[in-house]
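With one protein chain withheld, the remaining protein chains of the complex are depicted in position.
The block that comes next holds chain A.
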């Protein structure tokens, strides 16, 4: 039942992934395992088909998100990390707070160009984090650092979410 998410896609566990290829493979597998194909099958097979479809979807959602993929990879290599945790990473958190303040100001001034520039900086920061994580997550003695980088990715996900919300509000 608990086949590794990567194995479902015939992949070796790795952080660097071709997301387009992953999406193509996901659509193929989703077609093959679609519960509709088992509509006339016995109840047991129908149930298994549903489970496979759910597992496939869960695997895909996990692998296509860099932060979730990172969390999953660290769980494969050691203890499963809790989703909820308190992070004490003062300088990084202070920067996050300043970025949130900046976003509030962009909202108050309805500065669309400013939001676009903010988004570019955020994307660059995400790419840098992902690069740093890719380089260290499977290195001996680097687990603590990899975990910190993964947690930082999660915070930037939230920031990206806030930016999207702001864009929608400013669009109206």
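Keep in mind that, in the parts below, contacts are C-beta pairs under 8 Å (C-beta built on N, C-alpha and C of every residue); 3 or more make two chains touch, one makes a residue touch a chain; residues count from 1.
One rule holds for everything that comes next: contacts and distances are computed from a predicted model.
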Protein that the absent chain corresponds to, by UniProt name, given "Iron-sulfur cluster assembly scaffold protein IscU", "Cytochrome c oxidase subunit 1", "Branched-chain amino acid ABC transporter permease" or "NADH dehydrogenase subunit M":
"Iron-sulfur cluster assembly scaffold protein IscU"
Given A:14, A:94 or A:170, the one touching the chain that is not displayed:
A:94
Across the whole complex, list the residues on chain A that are touched by the chain not included here.
83-90, 93-94, 96-97, 100, 151-152, 154-155, 157-159, 161-162
